[in-house]
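A single protein chain has been omitted; all remaining protein chains appear in their positions.
Order of writing sets the labels: A and B. Residues in every chain begin at 1.
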Amino acid sequence: MVLSARAEELKKSIQRRRTLDRVFHTIFLLATSVSTVTLVIIYLTLGLESFNFFSQVSIIEFLTSTKWTVLFADKHFGILPLLNATMLTSLIAIAVAAPLGVMIALYLSEYASATTRSIVKPLVETLAGIPTVVYGYFALYFLTPSLLKPLFTGVQSHNALAVGLMIGVLIIPIVASISDDAMKVVPADLRLAAYAMGARKSDVALRVVLPAALSGVSASIILAFSRATGETMIAVIAGGFRSVLSFNVGDSMETMTAFIAQVATGDAPHGTIEYQSLFAVGLFLLLITAVLNYIGIKVVKRWAIRY
Amino acid sequence: MMANPKMVGLILTFLLVGGVVGYITGWYIAGSSMTGRGLTVTETRFVGEGAKTSTITERVTVTVHGLTQTTGPLAGDILIDGSSTVYPITEAVAEAFMKTYPAVKISVGISGTGGGFKRFIMGETDINDASRPILMSEAQTAEANGIRWIEIPVAIDGLVIVVNRENDWVECLTFSELKKIWEPESTVTKWSDIREGWPDEPIRLYGPGPDSGTFDYFTERVIGKLKASRTDYIASEDDNVLVAGVEGERYALGYFGYAYYPNAAAKIKIVAVRDDSIPDASCVTPTDETVSSYKYPLSRPLFLYVNKRSWDEKPWLREFVYFYLENGERFVKQVSYTPLPSNYYKMAVATLKAGITDGLYSLSQISMWKNAGPH
Partner (left out) sequence: MGNQILIGTGRRGVKLKKILDKLLPFILSIAVFIAVATIVSLLITLITTGGHRLSWNLILNYPSSNPEEAGMRSAILGSIFTVGLSALICIPLSIATAIFLVEYSRGGRLASILSYNISNLAGVPSVVFGVVGLGFLAYGLGMGRTVITGAFTLAVLTLPLVTVTCVEALKTVPDDLRQGAYALGATTVQVVRRVVLPRALPMMLTGGILGISRALGEAAPILVVSGLLFIREDPVSLFSKFTVMPLQLYNWISRPQPAFVELSSAGIIILLLILLALNALAISLRQLLVRRMEQLWR
């Protein structure tokens, strides 16, 4: 079919736009793959040295022994003390951050005036920007002696409770910010419909908006939990390096990340079993994170409400 | 009218960002006559006066910040890495050296003794700060890479045993008692387990983490086996934290580097130590004098390991090391460490200047280890 000059122009312009679109598609795909490629590189690096590690240490011992004394003369390689510390501190952190974060988000999206919001939201976001080294020392020199020791007996100078609380404060903005954004996007119709049925503001907030935003809220909690398990410096400074299995949160305990930091910045000569152990612990932590994230996503999918 | 915090924020932003940007711009403009190292050699070199044995003295004209000045005879880079224990001494020396010779650029890292050695035995660094002698495995790798080194003790780090200020029952502990408390599978949980008549209260232990030189030294010296220790004590890499810990617990017992004691003397109580493996040994309290003269049995040497090739090829590095040793006593004291005996430093410099680069360890008369590294 012969087209007029104008139509030819249009046809070419459309084709150009389509190719441009495909080019951009590829560019964006490449950009996205950077994170996956990075993850693969990390897994490979950790995996290679872990392979060396596990050719000398039995996986059974690694997973079941309750003693972790890798840096001492009498070496035991049970990850449980470290895993326990990581889980305890992260659970305390999320127990603090999830309710507080959601509460802040609800407040910001439903109750705060524009002025209040413009002050409070950046303030909360500042919490995430404070260097973790500062949090660590704040927990050690202020939180524990002035707050925790007077309140509870049996709290040591380094303890898991302080670490957990401080990490909790650190991750509040993650939950608050993302949940707030999720709540803001809940359509006005839902709110208005509830008001029309005679609901009060608290009903709307708790029973309409929160459930509607639940997928965003849960996504933020999962992200925050990942961040909590991966937090290093707070655990190093305020948790200490005592790698003993204990369920008393007033005790000093070493998390997986603290151990990795201890060896990575310490005196262990490279190529030794001590140094290789940091890769094994790192790999193990990543695998745990992957599993927890997977479970989290499945849970979120189940609870998501489509509107 | 808009809320004021926004205006304040905006003003603050512009001030700070503007200030920073202006500062950086100004710096780059001022430094535009500089090369990457910050100097431009604007005149030809000529061998000047005062040529010493195997030192080539050159006169170099340097443009720094637009001001031309004829500096001393030295210009070059020195890369130092290693122990964070030795770091404060090296930092003080480097700073002073660079004041006299601004054309020598010294950088100091804190990768740790082990991390530093890894770089050193690959030939990446000129000097390694070390809080322990080089290990056999590290020495072997160095040899394989063709790296030779000069081992130079530079200071002593004493190790102190401390208790809470309100502890009135401990004055002196013996090595056997310390070993009993700290050995792996130790059965000591209360003070009364250590010595008859001491309080029947649980003992709270504080100490450095197992990945530190202080720990290595303590275990080897007191318990008799490297890294052999009980694992249920409160461990921290930051000795300030250990001080605070012992200060806050009535029944605490801790150990850490002597350098942290002078500033904490008012907060905690120091314990004398007796090496009961030596007959007729007495309780020695750690002081500058007893540590420096090895009377106090818990002292460990701190080292510099210098790359031999850098030593041969870089005159400014040699000058730096001489400077380090000639002024060593002063700087070591300045950062709260303990210097080796005065005559050691003089002998060491003389030895090095005479071209002998071995055996400095024996000059220091440190009897802790029978020989120097490889250890």
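The rule is simple: a residue touches a chain if its C-beta (ideal position, glycine included) is under 8 Å from a C-beta of that chain, and two chains touch if they have at least 3 such contacts.
Note that the structure is predicted; figures quoted are calculated from it, not measured.
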| item | value |
| --- | --- |
| Contact set of the excluded chain (shown chains only) | A, B |
| Of A:V57, A:A160 or A:A261, the residue in touch with the unshown chain | A:A261 |
| Chain not shown, touching residues in subunit A | 17-18, 20-21, 24-25, 27-29, 31-36, 38-39, 41-42, 45-46, 99-101, 103-104, 106-107, 111, 118, 120, 122-134, 137-138, 141-142, 169, 172-174, 177-178, 181-182, 184-185, 194, 197-203, 205-208, 211, 216, 222-223, 226-227, 229-233, 236, 256-257, 260-261, 264-265, 278-279, 282, 285-286, 289-290, 293-294, 297 |
| Absent-chain interface as seen on subunit B, which is shown | 6, 9-10, 12-13, 15-17, 20, 24, 27-28, 31, 34, 36-38, 81, 84, 87-88, 90-92, 94-95, 98, 105-111, 115, 237-241, 259-260, 262-264, 331, 334-336 |
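Note that in this section only the chains that are shown with their structure count from here on.
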| item | value |
| --- | --- |
| In the complex, subunit B residues that touch subunit A | 3, 5-6, 83, 111-115, 117-118, 131-132, 135, 137-138, 184, 204, 209-213, 216, 219, 225-229, 231-238, 241, 244-245, 248-249 |
| Subunit B partner contacts - residues on subunit A that touch it in the complex | 67, 69, 71-74, 115, 118-119, 140-141, 145, 149, 156-158, 236-237, 240-244, 252, 254, 262-263, 265-272, 274 |
